[in-house]
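Note that this complex is displayed minus one protein chain, with the remaining chains in position.
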Amino acid sequence: MQGTMKAIAKTAAAPGAEMIRVPIPPVPRHHILIKVSATAICGTDIHIYNWDPWAQGRIKVPRIFGHEFCGEVVELGEDVTCVQLGDFVSAETHVTCGRCYYCRSGLGHICQEVEILGVDREGCFAEYVVLPEQNAWKMERSVPVEIAALQDPLGNAVHTALAQELTGNTVEVIGCGPIGLCAVAIARKAGALRIYAADVNEFRLDLARKLGADVVINARKERIDEVILQETQGFGVDVMLEMSGDAEAIRQGFTALRKGGEAALLGIPSRPMELDVADALVFKGATVRGINGRRMFQTWYKAMDLLAAGLDISPIITSRFPLDEFEQAFDLARSGKAGKTILYP
Amino acid sequence: MQGTMKAIAKTAAAPGAEMIRVPIPPVPRHHILIKVSATAICGTDIHIYNWDPWAQGRIKVPRIFGHEFCGEVVELGEDVTCVQLGDFVSAETHVTCGRCYYCRSGLGHICQEVEILGVDREGCFAEYVVLPEQNAWKMERSVPVEIAALQDPLGNAVHTALAQELTGNTVEVIGCGPIGLCAVAIARKAGALRIYAADVNEFRLDLARKLGADVVINARKERIDEVILQETQGFGVDVMLEMSGDAEAIRQGFTALRKGGEAALLGIPSRPMELDVADALVFKGATVRGINGRRMFQTWYKAMDLLAAGLDISPIITSRFPLDEFEQAFDLARSGKAGKTILYP
Amino acid sequence: MQGTMKAIAKTAAAPGAEMIRVPIPPVPRHHILIKVSATAICGTDIHIYNWDPWAQGRIKVPRIFGHEFCGEVVELGEDVTCVQLGDFVSAETHVTCGRCYYCRSGLGHICQEVEILGVDREGCFAEYVVLPEQNAWKMERSVPVEIAALQDPLGNAVHTALAQELTGNTVEVIGCGPIGLCAVAIARKAGALRIYAADVNEFRLDLARKLGADVVINARKERIDEVILQETQGFGVDVMLEMSGDAEAIRQGFTALRKGGEAALLGIPSRPMELDVADALVFKGATVRGINGRRMFQTWYKAMDLLAAGLDISPIITSRFPLDEFEQAFDLARSGKAGKTILYP
Partner (left out) sequence: MQGTMKAIAKTAAAPGAEMIRVPIPPVPRHHILIKVSATAICGTDIHIYNWDPWAQGRIKVPRIFGHEFCGEVVELGEDVTCVQLGDFVSAETHVTCGRCYYCRSGLGHICQEVEILGVDREGCFAEYVVLPEQNAWKMERSVPVEIAALQDPLGNAVHTALAQELTGNTVEVIGCGPIGLCAVAIARKAGALRIYAADVNEFRLDLARKLGADVVINARKERIDEVILQETQGFGVDVMLEMSGDAEAIRQGFTALRKGGEAALLGIPSRPMELDVADALVFKGATVRGINGRRMFQTWYKAMDLLAAGLDISPIITSRFPLDEFEQAFDLARSGKAGKTILYP
């Protein structure tokens, strides 16, 4: 497609970002061009915006960032066979090699040569974005663009939460960012017996309550383990879903997990942490699953089916901005006074 | 306990049953005596009442039958340690040997020497019943006696239904007797995407709708497989829960199961049946689980937790009689114009 | 590649086959041309050769058949990225669509639009064969060509056998064709406690013994279930691997399976069969898995690793012919006096 487009890019190795105007990118073989309808700010984007140590080590400037979005397919590269012009799509943001042991074993989400949209390749904080056709996920037009734009974090939550049995079980969700909030809603939908949601932010705890948490725990004011052990007469919860990455919260989460309990860890501690492996894991006979990304594309089907079954994650979306006002959007997202923030190009 | 009690017994090797008066039974070591609050008629009881070939081969008269019930513990045998006088209990009806490979491997539900209450030992259609203490399942007084009396069939449904993932999945429930109806309610609670319920009885299909079925199929009027394949654009359902034991329904159920789908079979075909193993199982890559009884006592905990989480099976109970009117109760239960029939001693 | 090649083709809708000379096929984008080093006769090929009802319904003549082989890559189509000229490869014979629910869920082996080499597209009983690059499986040159040519049936056996835990378990292998024989060897390698192998052919039972069976059962002379139940004091075996497709053998196999046992069914009964579902599955609490093809490519990695770990399937290969003598080869294969028959183009 001829012409130029607006995009938010990291143009310098420093905090912040810049609105730039660049040519609409060419569309290689097996790729498609998507006109972005809506895009959302992820925690990863905030790391990049803030230019923290992880971003400094991973991001090469200039880079258009952003990876959560939906839009309409407006151009097809050569040999595209699965996607059609006019399709309404969201996107898996892990671009896999297709050749490694993991890709050939149905485990593309842990591909050895993975590239991530908006991190290792140009992202979606723009009017247009290019994507391999295999990464497109076709959606019904009846899905609101704000929900369609959230398939990536919803997928994280689905992958994490459904790795354990939730039906009839007690569940603790540690960390109530958008992924944790999705996990609360999924646990509720799956018939969990009782859902404990913990965070340090009252705004998010209120959202957790709206999405179905039975008990919310402000971890600045109370210990997660004390509240849960008291509520469960010392027994603990069946399932732990860890979305905070906070070392102390993880430790308390394990203390609150029952013997033989199961934990899924999606949150990423920023550095090595102390853990009482004997008490947290060994004596307890716990099972722990590290979770990365989303299963391609089992998780996507499941997320679609959960939405069709009535899963409602719309309360997570608390703020909306035009793309031009990205600075206000990032300020709000960083303030913690937001669930999910949507940008419209 | 001194005195006599009323009981419904099979006193002759012929159809029907008789109200008798017998001494309240003595209570052996490790056993308890329960005053029955409510008891329910199971399909097995109808087989015994009708004196069909299975009953003729299995039941030795005289026999007090009935095995679904709840009541209050009124006497303890020697060395009872887990149960107390006054406890409100339901009962696992499989009395296991505790010594065989299965019992010692946590698989007591398929014990090699199992005895079944009301089949191989005196049952609960009586004012009092004796039970090994290990078979008692303590319940909260807040659970209505009619629900407490249904823990055995509810347990069958829980064991069958939760052997597969239901959350976000399409599910066909074949056979809408009380166990099938419980399975519909469980699938709904677990967040199934869409529930298809099939039976030949409109009364029961109405109940299935009340308990959460999205689509009901009268198998006398429509083919189960045709309805489901049409509804799913030829794809089929993810999960099959078989509670009918009807050969033709089982065949249609398999045809309606998607490739890679999972089936749990609880219904008991009365004789060998024709099955297209190649199409139903092999080419499809299906997984099939035969289900027997309830896991002791994982299923019981799960059923209790599901009830606590709001699972409502009360619409299943459609008729109530004093024990004295057992003949009217059996007539109704046999007519198909009943969900579950409760008797009060 | 210019020139012509020899091939064995079904040229008429009748029993038998014909050696023909045809142009070496062109190589489409994402495809490769392989010079066949060795190819093997599968039961499917015998169905085609015999022109049985299945073949009449499925095969469109003229058709070069054959699908088990290995060879050297001698030409690359456009955009081939994973395979190089000179690579020594075997091949997955299921050519998948890559677009359906199954393909996108890591379940390509049950793809809804699958085409099978030598059945739905030109096969490998020829000097050259064309293949999508994604179906090539690169092997070490150190693997003998006869073993490399058997990766497809070995994969069937690996997929079937390792779907259950074998280590320390008793295993019955029903049917000792090449796939059953591979399963015997795999069970031995995996540390099975005791392996029972059944067939109607003494030649094959001798091979089963060589590959590691502890007890062989000639099902023409003895009942499989009687032998096994006597050997196990009525307990039955832990695992059933069904590779015969024979209705009576399947029934006996289920009778010989212990309560709570697990069965994998790969054999394909040619028509619907009688099965006592109540006794075989329900009361027993058995788990049954239908098995189709091989996991792409988890099974391939596992087969490779088993060979590297010392799995020896070479005794299965009992006869070798040049491709020109295909008629003698088929006569021998059909006689039952062969394990696996190899053809060299």
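Some notes on this structure:
Letters A, B and C mark the chains in the order given here, with residues in each chain numbered from 1 onward.
As a convention for this text, a contact is a pair of C-beta atoms (placed from the backbone, for glycine too) under 8 Å apart; a residue touches a chain by one contact, two chains touch by 3 or more.
Note that the coordinates shown come from a computational prediction; the quantities given were computed from them, not determined experimentally.
Interface note: of A:A13, A:V61, A:L85 or A:V277, the residue touching the hidden chain in the full complex is A:V277.
Where chain C meets the missing chain, the touching residues are 162, 165-169, 189-194, 302, 305-306, 308-309, 311. Those residues of chain A that touch the chain absent from the view are 101-102, 107, 109-110, 112, 235, 245, 250, 259-260, 265-278, 280-292. For chain B, the residues in touch with the chain missing from this view are 29, 79, 81-82, 98-99, 101, 104-107, 295-298, 300-301.
Simple rule for what comes next: only the chains that are shown with their structure count from here on.
If you average the CA atoms of chain A and of chain C, the two centres end up 42 Å from each other. In chain C, 101, 107 are the positions where the chain touches two or more neighbouring chains simultaneously.
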